[in-house]
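Here the complex is missing one protein chain, while the rest keep their positions.
Right, chain A next:
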Amino acid sequence: MIIKGKVHKYGDNIDTDVIIPARYLNSSNSKELSKHCMEDIDSEFSSRVRRGDVIIAGENFGCGSSREHAPIAIKESGVNIVIAKSFARIFYRNAINIGLIPIENSEIYEKVSKGNLILVNTDEGIVNLSTGEEVNITKPSKYQLNILENGGLVNFIKNRISKPEGILNEI
């Protein structure tokens, strides 16, 4: 997948409570959730973000709650890729399961600033189009890529169910 967009940059331990505060969890409407995405640390995020933009963050992105509302809010905002030094595990799997691409990379963080235009090619690497700097990336595992390429876990399972081997088909 190739994505070109502006960078929204955040620090370490961006938890799910700031990605989507609990006071909005009485709704699971993705459009409603995206309006409040990141508002406790970046009140302008929802008005500034454009389709194709990329979130770049430090360590342990998405720590805390299992609420899938967090990656849903990010994806609905138009962001398809989050690049972080590391991810909290539930957020990481939730992102894959809903088709939001999580990329673990420590190098890019120091090489981008908020507002830079970057190009992410999930097969090749990242180019900071504002500075010309490049980094290689490690892709998710084959199984996880398979889910992403199916557009998320629901489609991945649906496609498997429709095959003659059925759902218990080995990986």
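Just so it is clear, a contact is a pair of C-beta atoms (placed from the backbone, for glycine too) under 8 Å apart; a residue touches a chain by one contact, two chains touch by 3 or more; residues count from 1.
Quick note on the criterion: contacts and distances are computed from a predicted model.
When the unshown chain is looked up in UniProt, the name that turns up among "Aspartate carbamoyltransferase catalytic subunit", "Protein translocase subunit SecD", "3-isopropylmalate dehydratase large subunit" or "Citrate lyase alpha chain" is "3-isopropylmalate dehydratase large subunit".
Only one of A:Lys31, A:Arg89 or A:Lys114 touches the chain withheld from this view, namely A:Arg89.
Touch with the chain that is not drawn comes from one residue among A:Ser28, A:Ser106 or A:Thr131, which is A:Ser28.
If you put the hidden chain back, the residue from A:Cys37, A:Ala57 or A:Ile98 that touches it is A:Ile98.
Considering A:Ile3, A:Val49, A:Cys63 or A:Ile81, the position touching the chain not shown turns out to be A:Cys63 (whole complex). One chain of the complex is left out; on chain A, the residues touching it are 13, 15, 17-18, 21-23, 25-28, 40-41, 59-60, 63-69, 71-72, 86, 88-90, 93-94, 97-98, 141, 143-144, 152-154, 157-158, 161, 167-168, 171.
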